[in-house]
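This is the structure I want to talk about, given as C-alpha cells.
Coming up: chain A.
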Amino acid sequence: MSMMLDMRGIVRRFGHVVANDAIDLDVAAGEIVGLLGENGSGKSTLMKVLFGMLPPDAGTISFRGQPLTGHTPAAAMAAGIAMIHQHFMLVDAMTVAENVMLGWRDAGRLLRRKEMADRIRDVSRRFGLDLDPDARVAALSLGRRQRVEILKAILRNAELLVLDEPTSNLASAEVAELLTVLRRLRQEGKGIIFISHKLPEVLEICDKVVVLRAGRVTGRTSVAGASQGMLAEMMIGRDVTAPRPPMVASSPGPARLSVKDFLAPGLARLSFEIRRGEIFGVAGVDGNGQIELVEALAGLRPAGSGAITIDGHDVTRASVAARLTRGLAYMPADRGTTALVKTMSVAENLMLRDSGRPPYGHGLLLTRGPANAKARALMADYDIRARDPSFIAGRLSGGNQQKIVVARELDRRPAVLIAHQAAWGLDPGATHFVLDRMLALREAGAAILYVSSELEEVLAISDRIAVMARGGFAGIVPRGEVDPRQLGIWMAGRAA
Partner candidate 1 sequence: MSDAAPAADQTARLQTRRLRLRRDGLGSRIGVALLLSLLCAAALIALAGHNPLEAFLAIVQGAVGSQHQIGASLNRTTPYLLSGAGVALCFRAGIINIGAEGQIAVGGAGAAAAALALAGAPSLVAIPLALVGGALAGSLWAGLAAAIHLGRGVHEVLVTLLLNFIALLLVQQLLAGPLGQPGAGFLQSSLMPRSAWLSHLAGFDVHAGILIAVVAAAALSFVLWWTRFGFALRVSGSSRLAAAYAGFSLARLTWGAMLTAGALAGLAGGIEVLGMHRRLIEGFSLGFGFKAVTVALLGAMEPLAVVPAALFVGLLESGSLAMQRQIGVPTALITVIEGLTMLFVLAATAARR
Partner candidate 2 sequence: APPAAAEEKAAMLLPGSINDQSWNALGYSILLALKPHGFTTAYTENVADSDEAEALRGYATQGYNIVMGHSGRFVSAMEQVAPDFPKTQFIAVSGNEGAAPNVMSIDWNNAQFGCQLGVLAARMSKSKMVAGVYGLEGVPNITAQAGGFRICATKAGAKVSILYVKDMEDSAAAKEAALSLIAQGADVITGKLNAAEAGLVQAAKEKHVYVTGRGVDQTKMAPDAVLTNIVEDWPAMFGKTADEVKAGKLFGNFVQYGYDTAPVTGGSLVYDADKPFNPVVPAAVVKELDDMAGQFKAGTLKVEPTREDARGGS
C-alpha cells in the first residue's frame, strides 16, 4: 500500500535532549493514526518537523511521493499538510473569515471577501461546524475556535491533517462533535494524525497507534484488538502506575476559607467553605472560570460582590500583600511569567513574596546573607537541583522551577493554600512529591483549594470534589461518593 506520508529516521536534538531519536511514521490516505506518549516524549517535536517549523537533524520525509526537505510551514501547507496546534494559531481580534483568509492563496491578493464568506458558510454547513464568517474569534468558545482551525484545513484542501492534543481543552460533547468531523474527513480520504493523552478516544477514533517514549518508537499497533492497558504499558514501560497517596479521612475542623455569594466577571455566584485539614478539589475543563476563581481569591482580580474570609477575617477587598499576611498561599498555573521571575536567581524567587519578612528582609532592607542561607536550606528540603542560590531560575528544568514555587508557598506555613495546576508539566516523580507535600500541609491543618484539569490528580488527593462549569460549580461531592459518570455529565455541562 502506498503511503501518503512517509517519515524515516527523524532525529531532532535540543542541546543534550534527543527529542526525536530515529522515528519512522507512516500515514495512509483515509487513515487516522494515533500518536501517543508521555509528556516530553517528542510528539509535538515530530509534528513540528513534519510541518517545517523545526528542521530535523537527520531523516527524510516524503509526502504523496514528493520529498519534503528544508521546507517551511508555507511549503508544507502548499503540499497539502495542515496542522492544528495545541495552542490555537488564531488572531483573536479578527473575524473567522479573516482568520481563514490569512496566508491563503485562494483568498486572492485582493481579498475576495464575499466569495470567501460564502465558501465558509458552505463548508461549515456541510460539516456541521456552525460557524459565522463575521464572528470575531475572541468571542468564540474554545470548541468553536478549534472548528475554525479545522475549517481552515478543510478549505485549503489539506490531504493530511495533524491535530496536536485537540481534545484536552474540550468538553465531552465537543469532543464527540470533533470525532464526528474527523470520521467524515476520513471518509473523504484524508489522512489524519491524532495526538492525545486520552486513551478511550484514541481507541474510538484511530485506525492504528504509534507510541513514543523518550523520543523513540516503543510500540506500533492496529487499534483493532488493542486495549487501554496495553497502550498504557507501551507508553510508560517498566514504570508502574503512579502510586496513589494513602488518604486518611480528615477530621473536619472549623472553616478556614469561606466564600459567600461571591461574584466577579467570568464567574457565576459562588459559595463554599474549606475547613481546617481539608483538601477541596476543583476539577473541570479548562476555561470554565478556574483562572477567574483562583485569581480573585488570590487578590489579583477585583471582586464584584460577596465576601471572602480567611479564619474569620474579611479579605474580600484586601490587597495581595494583606492576604499574604492572613496566611493565604497561592501557586499560579502560569509559571513562566507570574509564579516565577525567570531572569532572577533561585534565591530571589524564593523570597519573591516574603521580601519584607525575616530571614529575607527587615523593614525596608533586604538581608541577603540570611536570605541566601535560607535559600540553601529550602533547596535541600525541597530537592531543588540548582548549583547554588544565585543560579538563574529560568535555566532550571520545569520540575525544578515548580519546586521553587512549592517551597516558597509551603514554607510560609499557610493557613489557606490555593494550588492551580500545581503538578502541571511535572514528571511522575515530581508530581508525587508535590502531592505528598499537599497532604503534609493538610495534616498540619491548612485548608487547601486544589484546582486542576487532570481529574485523576484531583480524585487522588481531595476530600471533597467540585466540578467547575460555566463559571460556577456544577456539583460538589465528598470523596467517598464520587460517581465518574456524574462527574463527566457535570463537566460537559458547558455550552458548546
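Here is the rule we go by: contacts are C-beta pairs under 8 Å (C-beta built on N, C-alpha and C of every residue); 3 or more make two chains touch, one makes a residue touch a chain; residues count from 1.
Picked so that all candidates are chains of the complex that A comes from, given by their letters.
Note that the coordinates shown come from a computational prediction; the quantities given were computed from them, not determined experimentally.
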Message: Sticking to the defined contact criterion, which numbered candidate from 1 or 2 is in contact with chain A in this complex?
response: 1
- line: Residue positions on chain A within touch of candidate 1 in the complex are 298, 300, 319-321, 323-324, 330, 332, 334, 337-344, 348, 351-353, 355-356, 361, 364-366, 368-370, 372-373, 388-392
